[in-house]
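Just one protein chain is left out here, and the rest sit where they should.
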């Protein structure tokens, strides 16, 4: 998983309403020091994350689909948690 | 998912007509500022997208196959939505 | 999928003859302008492609295995079509 | 798999407590010479690894989910072993 920050959302028209009203979030992956890690990506929300939240992002299809209900959701990235705390040893 | 723009299409001869007459689109992934994100890729269409449309692109096999009918479509990228609106917080 | 050119083939000894006599092709991924896109990779053939053919390449395991018969073929890349025509809008 | 070092952990709030109390570890992938390989990532622990341990990291969803109990754990990276010895021929 990657650490990311929610920076926006997106509305798209689909043939099959497979995303079930879940929000498509625009999230910016982050390095540990908080700097940007590449460019932003689009991930389906599974935790009611909001703009500015620091979240946990899965970037693989099978696991992303599992997080939001696999059979009808053809997605490859999902927000699976809102990060409360990071501890570096 | 990535944001991308449809810039062309492609015709290929396959052994098994697994793509069911769906179009193989050439799509250019985009950064949030609209600039190119790497080079173009080929994705199967699941939403009747046309040249110039800004679309939502899945880039993983299992989810791409789900979007267009999995068992007979050996694909790893699919266009799953036409983007209507992007809101940055 | 990526556009690629077949530039050779490869013979390997396996424990289980899982590739069913299909050819392991060496293919060079290409950018849209025909220039090389990274270095060559090895992909199982599912369309009787030959040296010099411009082909469609899947680069994900689940979809590659689907294209050639999944259960016994542990592969992660396959040539799934010979490209006849590319149209840029 | 990649060689990595555990450098911290992370607590996140999820809708479904799918990670079963397993720790989300922050791990730094390493090159063979011990230098950093890109930036740190977040992986679910399946071996009770601790800070400073050199571990084996899977970075793909299906295999990561298998290592910790697939159906309810939407993860794409997992720590699957603590490395005891590396032998270079």
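We call the chains A, B, C and D, going by the order they appear; numbering starts again at 1 in every chain.
Note that in this section contacts are C-beta pairs under 8 Å (C-beta built on N, C-alpha and C of every residue); 3 or more make two chains touch, one makes a residue touch a chain.
Note that the coordinates shown come from a computational prediction; the quantities given were computed from them, not determined experimentally.
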For subunit C, the residues touching the chain missing from this view: 6-15, 18, 24, 26, 39-43, 51-52, 60-62, 64-65, 70-77
Hidden partner interface residues of subunit D, rising order: 1-3, 31-32, 37, 46-48, 55-56, 58-64, 66-67, 78, 80-89
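Here is the rule we use: only the chains that are shown with their structure count from here on.
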Distance between the centres, which are taken as Cα means, of subunit D and subunit C, whole angstrom: 31
Centre-of-Cα separation between subunit C and subunit B, whole angstrom: 19
Contacts with two or more other chains, residues of subunit B listed in rising order: 60-62, 64
